[in-house]
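Of the protein chains in this complex, one is absent; all others appear in place.
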Amino acid sequence: MLTSFIKFGDGRTSTETDNATLAAALRDPKAVFWLDISQPTDEEYGVLDDVFGFHPLAIEDVIRDMQRPKIESYNHVGDSCQQGYFYMVIHGPDLETFKDHELRTKELDMFVSERYLVTIHEKQMKTIDHVMGRARSDPHRALDQGIDMLLHSILDKLVDYYEPILEYLGDALDELEDQAAECPTTDVLTRISAKKRELLNLRRIIGPQREVIAQLTRGEVPFIRQETRVYLRDVLDHLNRAVESLELFRDLVQGARDIYMSSISNSLNQIMKTLTIFSVIALPMTVITGFFGMNFDAIPGLHSPTGFWIAVMVMLGIVIGMLFLFRQRKWI
Amino acid sequence: MLTSFIKFGDGRTSTETDNATLAAALRDPKAVFWLDISQPTDEEYGVLDDVFGFHPLAIEDVIRDMQRPKIESYNHVGDSCQQGYFYMVIHGPDLETFKDHELRTKELDMFVSERYLVTIHEKQMKTIDHVMGRARSDPHRALDQGIDMLLHSILDKLVDYYEPILEYLGDALDELEDQAAECPTTDVLTRISAKKRELLNLRRIIGPQREVIAQLTRGEVPFIRQETRVYLRDVLDHLNRAVESLELFRDLVQGARDIYMSSISNSLNQIMKTLTIFSVIALPMTVITGFFGMNFDAIPGLHSPTGFWIAVMVMLGIVIGMLFLFRQRKWI
Amino acid sequence: MLTSFIKFGDGRTSTETDNATLAAALRDPKAVFWLDISQPTDEEYGVLDDVFGFHPLAIEDVIRDMQRPKIESYNHVGDSCQQGYFYMVIHGPDLETFKDHELRTKELDMFVSERYLVTIHEKQMKTIDHVMGRARSDPHRALDQGIDMLLHSILDKLVDYYEPILEYLGDALDELEDQAAECPTTDVLTRISAKKRELLNLRRIIGPQREVIAQLTRGEVPFIRQETRVYLRDVLDHLNRAVESLELFRDLVQGARDIYMSSISNSLNQIMKTLTIFSVIALPMTVITGFFGMNFDAIPGLHSPTGFWIAVMVMLGIVIGMLFLFRQRKWI
Amino acid sequence: MLTSFIKFGDGRTSTETDNATLAAALRDPKAVFWLDISQPTDEEYGVLDDVFGFHPLAIEDVIRDMQRPKIESYNHVGDSCQQGYFYMVIHGPDLETFKDHELRTKELDMFVSERYLVTIHEKQMKTIDHVMGRARSDPHRALDQGIDMLLHSILDKLVDYYEPILEYLGDALDELEDQAAECPTTDVLTRISAKKRELLNLRRIIGPQREVIAQLTRGEVPFIRQETRVYLRDVLDHLNRAVESLELFRDLVQGARDIYMSSISNSLNQIMKTLTIFSVIALPMTVITGFFGMNFDAIPGLHSPTGFWIAVMVMLGIVIGMLFLFRQRKWI
Partner (left out) sequence: MLTSFIKFGDGRTSTETDNATLAAALRDPKAVFWLDISQPTDEEYGVLDDVFGFHPLAIEDVIRDMQRPKIESYNHVGDSCQQGYFYMVIHGPDLETFKDHELRTKELDMFVSERYLVTIHEKQMKTIDHVMGRARSDPHRALDQGIDMLLHSILDKLVDYYEPILEYLGDALDELEDQAAECPTTDVLTRISAKKRELLNLRRIIGPQREVIAQLTRGEVPFIRQETRVYLRDVLDHLNRAVESLELFRDLVQGARDIYMSSISNSLNQIMKTLTIFSVIALPMTVITGFFGMNFDAIPGLHSPTGFWIAVMVMLGIVIGMLFLFRQRKWI
């Protein structure tokens, strides 16, 4: 589905999305516009080539899934418009997948130049819906701020959505640590391992993403104004914090593993203590009862009550002595 | 609560904190002043915008909690005063949280230019109280030294507070190592893990903090004079030492974990030795007593005292032989 | 076997591979051509020296096996043609070895200059077959695009072959992780170790390969045109993704090892629990039966049925009590 | 205690240490001198300020203990002498602490300029004694070589003292490794851990020390002549070797830990083997003796000698069979 916000050089605004209007906006050197392409059909992808004439490699990247975050500069070929454009890939968290405890990200492709912003996304994105809502209520203001500020508001919103997810991840790791301490089953380790993979995936996205935003703030993209860069620096700050959190989480994952391994060992120790206590008490008694169970005629005391009671006392003495010993070693 | 120390160009000093006085100080190109905003109300936050006209992003950062240490340069917009200002975030240790064995840091936000220093902190800070005390006793001297020396005295004090905390952390780790060796319960591991997290948090603060101070010493901030930089280099030295201590502590944490794991293993070995010693002595005796406990008529020696005493001697021999063997293997 | 696609300056094309034709093409300053040398005999290697006069070290590297991916610049010595050439080594996955679960790579040596591309490979390569097929169907077009685009189409194809292999490796690791959890034999660890070595080998190839392609995109090779670099950037992107996947796989290998170790420990715990449960139930009963098996005359209750049944009840009580205890500790 | 070697511009030499003489030497633009301050009293510290007027921060660092090795450049303020001076902190090993198996370092503070060298140390230092001895025997030569060569001879000597210590550390680690293999008590691990901490401490000193010397060799200190730098490069070489040794030792420590852990596991295996061998032999015999110890009338063979001897043969057969099995599994 295509959505557009166009402001022509003569002040007219339009939300038409047919090729003719878009081409007109592109030709008008004073027009600024935002075109959003959501869950595009093959036909709608055609706009990128037919109207804008973007580089085939960039269009290929748009269509193919799961690009790494990146920013690439292109020049319009054979075009009166001398200035080039940038192709950006940015990812936001995919909250749908999040519920299934296997966090993935959603890809947002963007073509951005001084006069236009084209956003393409295969899944619906809350970020875009939000910014579009504001643009719809006041299209003039949205476009008058400049394309760079429009870009900022999208990036800002998109990065904001990482925060609750990171918080949730932190909580999940704390919980896993507790479980590892209390109930160390292989299943817990598998879940720790899965969480680690989720973290690694997230880091693989956020790392290059940070680099992309950093490039924007460093002024490598000419049409991003000095005053907008201050705002982008703020977005970068958020991503930096996100990366730091991920680093911390990585250590938490490692910590959870250690605690898991340790509680397995502790549990083994507990089991062995139980076995040892029982064995060490029972074995001498078995020897004594065996001794007096032998069929020798000559075993002393078999026929006197004293002998019996002495044997009983010795057995009790062993039990008490052993318990005392174990208590001393803090085994019980 | 606002506190101010103003010295106007004509030599007058003032500690008024109303907007009019502050605006007058700001306009007077020869005035220097320090404004401290402690545990501010929403109204008091307003001063930042109304009087100083700081950048909205910077003000937002001031209000939001837990920023990473950073330094950002801004320009006054639409102001006769051409020179820009810097927004800094620095953290000091929060001694309150320290008592609960979960060290956090306190944030100190600063706006600093050639002529003024604005400090904002949501919690009371000993550092500020200390410097303010000295300033109160002699406001002239405090401001005559220049804003950069005032900044230095705050940073110096703030960094000083890290020292006792690091010392305490070192002691706590030594203690944990001892406990891990003596009494390896999962609880000890959990505490080791918590200490590690505390260290990681501290490092996440001190690392960028060092970078901020390094920027000050490198002369990237124009109004910090050459002679002040020598003093800031000293502050940087303190932070470098702190970072080194944290590195060392990290290794101590790892060492404590190793000792913990090893003492669990040793304890298991101890338990198993006990079990084995008892079993290995008792089992042959059980076999012998069982042997003579069989109801065969044909067992030799059952009816002679010699047979019995021979059996007893054999059993004693086994006990002594086994004890000798264990002694040889250094098990007992 | 030699295959050539030559387009002379006067528009003639040729697929002759004799030295005379090649030398003529080399002399003609407007000719462009591609010479492929597949599974070369010693004689065919001679072309490199006799016709092209490539540097002896480069030719030595071509003949010797298993070079690291690299790109080296050489100058033609004593030649009217002033411009130099580049010697490149690139590896593609060797799908044959892949079936034996021991992935190796195939080496593709290339000499490339503005006017010619010489490819040499000791094994048949699908990549070359594919590009050659297209060239055969339309030799004009293949050469008119320029040598740099020809180079790109080979590199692009070659890099594409890594994708399914990485996917397969990922699946293999997932499977190993499952096996480590279910059936932790030393054999599984050996296979994890082998997979790790495979990954390391692959990384040792792809790492420098990425560097080689990056050099091409950075414009360090003069005859690669600006518009071709955009395409090579795309190849580089693929390699970057491959490296990232390898990084992830490395963590998966580590995770599989952890799970393996943990399931060995768990299995030990399971064994010890079984032993302990049986021992702890049987030992007290052995003591009791031993007690009443002693040959003392004075043991009370031996001659009354009540005594017997009391003994039986006590034994049953012990069994039930122990089972209850184990249940409580979640051992059974 | 102050010691001085002064050579005035007119060729006179002096070893006076009163303030007047030192001030005269400082004023004389052709005088060169070395002042050593050993185990200084508070008064003697005063010289640094009163006579030389060194920067208060540098003096503070001198007085405070345990600075990191560093080199800082200062300018004389308000002094006819235009040229600045450098403040260096260097550490030598403290051989006293070494005996207690807890290696620490001794701090040597130095102020160095083109014309003078001031060395300050709180503990007696062999290095200084050695160089001073040579200077005492021929003060002219010591000072005529230039301050930079004097500095070199001190640094060279100081670095030399690290060599035997590193050798000793290597030996100690080898010994620990042997102990870990033979007698793995927690005490060994604690000592390994202590050795590791010693290494870390040493590295924290030598690392920055190397950086300081490197700065001297790179010509960042103006009055160090080209020909002296060659000699300092030699000192740097020694430190590089020391750092490499420390790296190696770090791996040795890790190796010792691994061997320790492994020999604990092996010892557990040994214990369990013993237990298992005895149990597995004794248990079937216990069952057999128990079987014939039952009071059933109907047990066959109880009343015939054949039955008894068959039972004995079976028991012997079990013992021999088991021993054979254990031998096969290489358990005994």
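Per-chain numbering from 1; labels A, B, C and D assigned in written order.
The rule is simple: contacts are C-beta pairs under 8 Å (C-beta built on N, C-alpha and C of every residue); 3 or more make two chains touch, one makes a residue touch a chain.
These numbers were taken from a predicted model, which means no experiment stands behind them.
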| item | value |
| --- | --- |
| Visible chains that the absent chain touches, using the contact criterion stated earlier | C, D |
| Touch with the omitted chain, as defined above, among D:M1, D:M66 or D:M294 | D:M294 |
| Contact residue for the chain not shown (choose from D:T13, D:N75, D:N266 or D:S304) | D:N266 |
| Per the touch definition above, residue among C:M1, C:I63 or C:I271 touching the missing chain | C:I271 |
| Hidden partner interface residues of chain D, rising order | 177, 181, 230-231, 233-234, 237, 240-241, 244, 247-248, 251-252, 255, 258-259, 261-263, 265-266, 268-269, 272-273, 275-276, 279-280, 283-284, 286-287, 290-291, 293-299, 331 |
| Touching residues on chain C - with respect to the absent chain | 55, 57, 60-61, 67-68, 70, 72, 74, 184-186, 189-190, 193, 196-197, 200-201, 204, 257, 260-261, 264-265, 267-268, 271-272, 274-275, 278-279, 281-283, 285-286, 289-290, 292-295, 299, 301-305, 307-309, 311 |
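We adopt the following convention: only the chains that are shown with their structure count from here on.
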| item | value |
| --- | --- |
| Any chain that touches chain D and chain B | none |
Leaving out chain A, the still-touching groups: B, D | C
| item | value |
| --- | --- |
| Copy-to-copy rotation for chain C and chain D - C-alpha atoms, rounded to a multiple of 5° | 145 |
| Same-site or different-site touching of chain A by its copy chain C, using the half cut | different |
| Whole-Å separation of chain centres (CA-atom averages), chain B against chain C | 42 |
| Multi-partner residues of chain A (at least 2 other chains) | 261, 265, 268, 272, 275, 279, 283, 286, 290, 293-295, 299 |
| Touching chain combinations (by label order) | A-B, A-C, B-D |
